[in-house]
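What you see is the complex with one protein chain gone and the rest in place.
After this line comes chain A, so read on.
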């Protein structure tokens, strides 16, 4: 029976995992190269369920990878490139030591380099997969483009990140896909909708910040390498969908308007074109000359699996979105020196507005401060000396709040020197019963107030079902309707009793537009009440306890609401 016994740790989970050092040795790479490879290929360490089994009895803290993942890594072509690079470095160092300068030059010319295109294709087989993962890439690229070009990390990486960031912003402007903006203490959050995907990214403020020491820069640089490649390909494809020229070129008109005599003051000739693109003040050139977007009335056919109402709601949403896209259309903005120029230019142009700034500030200003047709002048100082009559002087938060509220807010609250209303986060979705700050209620009221004015043509009235309405309010309104009906019936009874002829006549019946959503809700409420009645005593007891806890939350919220009214006075 010699060798037929099963030995420990020879099969099962112990053989499925491999420790980091063993994996590194299997690939014959240095630790830095191994880390870089794992980041590029997307191989992550796996936490085994029974660590002691995998560790063969010891409890030493080790990182484990799946053996199949490491075997997959062995087939990767860039592993060979890493090894070549290591040899190249060794040869170069020898040539330097022997002072063979011609050899050094020759080797530098033939430096081994690798491409990541196949890795991107492998990790993101379809374009939509790549678009889903692009928000991480965007945040990293924008972050790196704000780094100082001292040489600590390759200046070329920083330049590439800047170029890709500018291309992305130009795409968002052209496609008008920006939806939400949030100014936080960390940075500015943007949310856009691209090809049906919601993409959120953060851009740091332009002021200088000191770099933290406990961040591994090599790891971040490797991520940036991967993400710049990904973002570049995504940009190319996005530009293709809009029939724009890639690499982006300024439109003929735009370029003409941007030409000024003193171009050398801003940048070197080689960089002035990219700087003009970065100014975000002109539109991009297209491959196919596009006709002006006509408001063509297309026949509406419901898509498969959709009811009529769903289609109608979808159309409604699309109409709202289209309206939102033209929020700032026709408005002309002028930015003062102290406001964040790039962010504001981006947001304003995303919604169709025109924007300019002082000539000495940056390249690409289209009109002067003295232009008479400027409607809004954005200032961040307590006072301003010279004031023109036919323009509003407002603080920059107005622009962001308008974007989040999807309407043009009243300008009075944002004048110079006025205490601004708080900047609310558009990413918060209040569910039933949650505390809603009074500013948001005001905003909703404004939205509701504006809507009936704009929708004179629309016949549907009951579409505005806000999520914040409590069930109580619904019930209340129902009760009110019922009370009204009852009152009118009672009147009619009286009249008949009095022997007067009723003023009612037989008139052709009006089709009462059935509010199907309302009836659905009523049915659901009925069912709920029935179910509660049919519960057993024990179950009912538990249910009461739960509802008590829930209602406590509501009570607290109403308490807050009452106290907030007090605070509003301060």
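In this section, contacts are C-beta pairs under 8 Å (C-beta built on N, C-alpha and C of every residue); 3 or more make two chains touch, one makes a residue touch a chain; residues count from 1.
Here is the rule we go by: contacts and distances are computed from a predicted model.
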Query raised in the report: Of the options "PIGP acetylglucosaminyltransferase", "PAT complex subunit CCDC47", "TATA-box binding protein like 2" or "Ribosome biogenesis protein NOP53", which is the UniProt protein name for the chain that has been left out of view?
Result: "Ribosome biogenesis protein NOP53"
Query raised in the report: Considering the whole complex, which of A:185, A:288 or A:530 touches the chain not shown?
Result: A:185
Query - Which of A:75, A:510 or A:536 contacts the chain that the document leaves out - result: A:75
Requested in this report: Using the definition of touch stated at the top, determine which of A:13, A:200 or A:447 touches the missing chain.
Outcome: A:200
Requested in this report: Out of A:159, A:283, A:321 or A:447, point to the residue that touches the absent chain in the complete complex.
Outcome: A:159
Requested in this report: Against the chain that's been left off, what residues of chain A make contact? List them.
Outcome: 39, 42-45, 61, 63, 68-69, 72, 75, 77, 102, 106, 109-110, 112-118, 120-123, 126-127, 130, 133, 135-136, 139-140, 143, 154, 156-157, 159-160, 163, 182-187, 189, 200-202, 204-205, 207, 209-212, 214-216, 219-220, 223, 225, 228-229, 232-233, 235-237, 240, 246-247, 338-340, 380-381, 395-397, 420, 422-425, 427-428, 435, 437, 439, 560, 564, 567
